[in-house]
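All protein chains but one are shown at their positions in the complex.
And then chain A:
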């Protein structure tokens, strides 16, 4: 891969994770457990879709094959998606929704914080905007983890179950592959070692306050999302998300 192809790949990973999590959260429209949660979840989804658009637009300019942000979102199939497996997992119990958000937010926050200093100006610009939003997301999801963990017997059990269920997808957040290494070398992506330390640092700190146990660092992990190998859930998300633009490809007004 050329340097530019690596960057395109990396941008699609950032964009796809934002987009798929935004779409997942949107499924809670009208179904969140409380009206305040509904507002919060929709706002987080909106931030993520907005950030995804910024990454896609940059990726589309580099790819330069006539596809715009919309085409990248609506006309790629599951194996072309580069999102983390964590974000495509179902909303399930609200404790699962919040645990998923928390694991992602910690990764997202430290990644964006590092990307603010990227040698690529456009990346730094988009990250500078996004990191403010991610900070807010993390404040909220870590609060929820603490409330549930240190709450009632039932809330504790449910968030602990969620931690146990999702732990197998956390390895992908902090295990670098050749694209991550190349991006770090190019002065764009974060230092993979640093991300790993920061991620574990914060997850353990919040878990301790929440009286929750986290899994083993060397537990068996599901990987492959960044290479386009997904769990069965992504296809279903895309079926819902892409139906309209695929059925009516020439529609310009919804």
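As a convention for this text, a residue touches a chain if its C-beta (ideal position, glycine included) is under 8 Å from a C-beta of that chain, and two chains touch if they have at least 3 such contacts; residues count from 1.
Basically, contacts and distances are computed from a predicted model.
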Revision key, fill the gap. Record lookup, UniProt, unshown chain, options "Phenylacetate-CoA oxygenase subunit PaaJ", "PadR family transcriptional regulator", "Branched-chain amino acid ABC transporter permease" or "Serine/threonine-protein kinase RsbT" -> protein name "Phenylacetate-CoA oxygenase subunit PaaJ"
Review point. Given the contact definition stated above, which residue among A:47, A:88 or A:120 touches the chain not shown here?
Key: A:47
Check your understanding: With respect to the chain omitted from the figure, which of A:39, A:75, A:208 or A:244 is a touching residue?
Key -> A:39
Point to revise | Contacting the left-out chain in the complete assembly, out of A:7, A:69, A:87 or A:166 | key: A:69
**Study point:** Residue in contact with the excluded chain [from A:21, A:96 or A:126]
**Key:** A:126
Study note, to complete from the structure: Missing-chain contacts on chain A, rising order, are 36-37, 39-40, 42-44, 46-51, 53-54, 68-70, 109, 124-126, 128-130, 132-133, 135-136, 138-140, 142-143, 252
